[in-house]
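Excluded from the complex is one protein chain; the other protein chains are retained at their positions.
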């Protein structure tokens, strides 16, 4: 049962689209359920890892945002489609691309793929709010600019 | 810091609507994150508990469905809106009501409330498929009938 | 596949030992893994639910401890034995009994049983520390007293 050495988790750029950010995620026992596949809530964990690394790639860490800017991103809406199941040991590509970068709102499209096959897709709406959850905050201009530079298309709306 | 004895988790019928099924869910440390609120993926765990108990209330257990009927319910689509955050120690009411009961497809509306205030709402589309994931299966008529009896309105579609 | 109405989750006293505190925990899909049983880390979630309800039963809520007393319990050590696996749909009894109640340290014995059969047992050492994690704090005397009253045996050490 020797196995080929698999590529290891870590951010990479999708070959098919050099501007889409993605990370690799390995499926472990913790992610699966008795039906033999990844438990449906865990895809939301996977795509948050990709959002976090996408933001880190743009120069911003969530811990610093919370501690130094006293702000957090909170999810307002998720639309998720489950196309095919991921299984134990799969090496997944999890992408994040912004489709709207507003003053206090961010909408991203996220995909989970295995060997180029789409397993899961979601559109996630996030709000940028005060860390005490008291209300919306404006994202720093540098943060928005870094997000826009990393957008896949020219069509990202700048509200 | 004495606390009033809280009502305990367990299925109950919503007072405001005697036909909507709901369970109580307590928020523990495991459910929260460093932002101080329930982690967004965990609402999907809460609503699956309500779906499971709703089905058990209808006379069907998921373990028996998998082992004896060789079938499983898998999630195909989730549309979720996060209205207000739940916090450590909250006692939540989590409901499940069918809005479409097809031959091999089930669509349910689910709500998470705290003291009557809506925190989270989702519409979840599930498929009833073979346990080996090979394709759709028809739900047993008794299962569909039990679901329809528990539907909140007369408008549930019978495809 | 009709099922008997199962007893519902909620604190109860073990019949065999009227002084041992326990809660009921239902096993859902979220708790299982592809091996068909409860994932090993999830027993730590179950026993923390029992610790939390045991403390609530004693008149103390963790959210209030964190917000009003500026303190938290943190786990220092776990010794856990996995005897038999729990499975999807199982209704488990999860107990908590103190075996040492010190000034800033608490040691509890916790068991997970199914129909009186022991599945999992652990001894958990917790420290009571400042909420900013700066160092140990003395538990309020009323808290320690309430814990001691709920101890199963007379042998609990009062350091």
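Just a few scattered comments:
Letters are used for the chains, namely A, B and C, taken in the order the chains are written, and counting of residues starts over at 1 for each.
In the analysis below, a residue touches a chain if its C-beta (ideal position, glycine included) is under 8 Å from a C-beta of that chain, and two chains touch if they have at least 3 such contacts.
As the structure is a computational prediction, the values presented were derived from the model and not from experiment.
By the touch rule given at the top, the unshown chain touches A, B, C in the complete complex. In the full complex, subunit C touches the hidden chain at residues 34-37, 40-42, 44-45, 48, 66, 72, 74-82, 85, 131, 133.
One chain of the complex is left out; on subunit B, the residues touching it are 29-30, 32-37, 39, 41, 87-88. Residues of subunit A that touch the chain left out of the display are 1-3, 6, 8-11, 26, 28-30, 45, 48-49, 52-53, 56, 59-66, 68-69, 87-89.
Assume only the chains that are shown with their structure count from here on.
As a whole-number value, the distance joining the C-alpha centres of subunit A and subunit C reads 35 Å.
Residue positions of subunit A touching 2 or more other chains: 34-37, 41.
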